[in-house]
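Missing here: one protein chain of the complex. Every other protein chain is in place.
Read from first to last, the chains carry the letters A and B; within each, the first residue is number 1.
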Amino acid sequence: MSHPPLAAEFTANRSRAHWHDKALWFVREKRDRMANSVPEWEQLREHASAIKMHTVSQLPLYLEQFERNALALGVHVHWAETAEDHNRIVLEILQRHSVKRIVKSKSMLTEECHLNPFLEKNGIEVVDTDLGERIVQLRNEPPSHIVLPAIHIRKEEVGECFHEHLGTEKGASDPAYLTEAARGHLRQKFCQADAGITGVNFAIAETGGIVVCTNEGNADLGVSLPKVHIACMGIEKLIPRVSDLAVFLRLLARSATGQPITTYSSHFHGPRPGCELHVVLVDDGRSGIIQSSEFRRSLSCIRCGACMNTCPVYRRSGGHSYESTVPGPIGSILAPLKDSEKHSSLPFACSLCGSCTDVCPVKIDLHHQLLAMRGLLGQRRLIATSKKLSMKFVAGIMKRTWLFNLLGKFARLSLRVLPRFAIYHRFNPWGRQRELPEAPAKSFRQMYADRKSTASNPGDKSK
Amino acid sequence: MKVALFIPCYVDQFYPNVGMATVAVLEHFGVEHEFPLSQTCCGQPMANSGCMPEAKPLAERFVEVFDGFDYIVAPSGSCVSMVRHHYEEYFDHNDTRSRKVRENTLELSEFLTRVLGVTTVFGSFPHQVGIHQSCHGLRELRLASSSEVMKKRDDLLKTLLGNLDGIRFSQLARKDECCGFGGTFAVAEEAVSCMMGDDRVNDHVQAGTEVLTAGDMSCLMHLEGIIRRQKRKIRVMHFAEILAEAVNVPSTARR
Partner (left out) sequence: MSSASKNSAAREAILRRVRAALPQSTPLPELPASGPWQTFEDPTTRFREVLESVGGLMVRVPDVGAADAWLRDFEPWKKSATRLTVIPGLGDSTLDLNSIDDPHALEHVGFAVLKGHFGVAENAAVWVTDADVRHRVLYFIPQHMALAIPASQIVNNMHEAYGRIQVGGYPFSGFISGPSKTADIEQSLVIGAHGARSLVVFLIEEW
């Protein structure tokens, strides 16, 4: 399906759509307050952007440096060209250790690779341990937001889900009660797990270490008990220096949830004694994006989710309407880069308001990229023929002033004389909830000409 | 100073009064102007729909029509941003003629404050005005500070309107959220577009807006469409219309 009908479905339940909109706007406002409390905020954004641009321009160097340093720390470094390779690598590691159960913290990369169903098919129990992710996992649906995976779900629905799966009291919907139940349930899972999988927020080239940020502590618990820790990352997660972390950690949580920093910012440099740490470096199309001057900057994304929280379309259409792992503005660039045919409606699910660009902590020019993506889809003939034809048609008119004037006159006249039913019908989406402009008798150019011709009359004091 | 009026195609056809108000305001400040008759559309609708090949001839035509003027002034931030920020890709990097046209195309409030140096306008407009910050004026042309960016900028509309006798401004819950017009977005994503517009209108209703204004008629066309359909009691005026009306009323401050 494409975005508009799914969005229409979401907005049709107006009170729910408003609830969703408000929940995210609340996060956006928290972010504003946090950003405002840092005098050098805009400078930090500049730095973050510059660090990311620099890193990508020297990526082979930094990848090699990272690998070298990680190996020296006793980390196993794996390279995966595709999502399938990534999944296979992870499975092989797990099988080597006869792992039956894993706990996993949030990782958009593993979502992108569809790791969970793959592991489950191979007989491994996968438990997502981030509360929001656990909720959507139990409900058997994908996350609708990259930072707030269950933002689309009401607490009553969480209550029902937990009643069914965790045996909480029927009808109970208090978030504190439900969170407590999940805590108990997941503690068990943490203690039973044979391996822990995490994502990576930042990988430091100069030390070979990785940094994982969470609020719940789930990533840390998940990898501090079992003997095997597998960290999965896209190759764009690299940063050159430890000092760069200062910039990113100052920006990340403030942008994401309006917190000064995440509760836990854990730096992993090598395995625990007697244990193993594996890092899987995944390409899966990223090297192709690096080659594109137009879309390269999309790789600077630190997955804070701020562009989703601010996007007026996302807030009102819900994450699932995007039908892609990463929704919202950044997802509407990344998804068509992966499969432009399947996701061709996403770059148009945008009013080009530019709020995402202004909110993005790494200064990705999101709305310009969305515009460029529309052009790319046009080149690939992935724009609806009707749209293309009508644009051709209008452009044809606009190239000829006389035709523009004539048709303008005709349009105004039609609007004035036609009965309502001839104007407001099901083929006029503009008029379903809106009036068309009241058509004036004369165009501006006529009025301007009339005025000029009477301008010599000294009695005429035009207003 | 040779100033050309660039009146966007839909303003020409559907909002001639906005064009005339622009003329009146420019004349109020003693600016001589011309309206090149062969102008039509800047190509924004095509470009925003991913139809760059269709937009290109219109961009070339625009440069043709407006070449030779010192300034090209339009009552629309969106069209100005198309010319100034997005024409680049349609012309050769070394093409000085198109560069000059691009750089000298200004939105009306920009022209008034930055070129003419207007800091106060004397006049009277005793109404509560709700400013809708049109996105392209705000985040492309930077005609005010956007709520996302932690940097203070002059709010040009407030500069121009703020001194009018009797004017009050609405305090909105969301001071610069998009209205949901977005060109073809308004039709392609009708449901979201209208919900966004509806939310903006409600914000203004809550704030007690009597007159809703903006720098872009396209946003106002969409919002007015909703206001009229819902029979709300809000008058919709382009800021040029407010200025034109205000300076015609004798002001106490003027004397």
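Operating definition for what follows: a contact is a pair of C-beta atoms (placed from the backbone, for glycine too) under 8 Å apart; a residue touches a chain by one contact, two chains touch by 3 or more.
Source: prediction; values computed, not measured.
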{"item": "Visible chains in contact with the missing one", "value": "A"}
{"item": "Contact residue for the chain not shown (choose from A:21, A:111, A:160 or A:244)", "value": "A:244"}
{"item": "Listed residues A:2, A:215 or A:428, member touching the removed chain", "value": "A:215"}
{"item": "Of A:261, A:389, A:422 or A:441, the residue in touch with the unshown chain", "value": "A:261"}
{"item": "Chain not shown: contacting residue from A:149, A:318 or A:437", "value": "A:149"}
{"item": "Residues from subunit A at the interface with the omitted partner, ascending", "value": "23, 26-27, 38-40, 43, 46-47, 50-51, 53-54, 56-60, 63-64, 67, 69, 73, 78-81, 85, 89, 92, 129-132, 135, 148-151, 153-155, 158, 175-176, 178-180, 183, 186-187, 190-191, 204, 206-209, 215-218, 220-221, 224-225, 235, 240-247, 249-250, 257, 259-272, 281, 283, 287-288, 290-291, 293, 296"}
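Everything below uses one rule, namely that only the chains that are shown with their structure count from here on.
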{"item": "For subunit A paired with subunit B, centre-to-centre distance based on mean C-alpha positions, whole Å", "value": "31"}
{"item": "Interfacial residue positions of subunit A with respect to subunit B in the complex", "value": "3-4, 7-8, 11-12, 14, 17-18, 21, 25, 32, 35-36, 38, 41-42, 310, 312-313, 316-317, 347-355, 357-359, 371, 373-378, 383, 387-388, 391-392, 394-395, 397-401, 404, 408, 411-412, 429-430, 432-437, 439-440, 442-448, 451, 462-463"}
{"item": "Footprint of subunit A on subunit B - complex, ascending", "value": "7, 9, 11-20, 23-24, 27, 35, 37-41, 43, 45-55, 57-58, 61, 86, 135-136, 138-140, 146-151, 174, 177-178, 180-199, 221-222, 224-226, 228-229, 244, 248"}
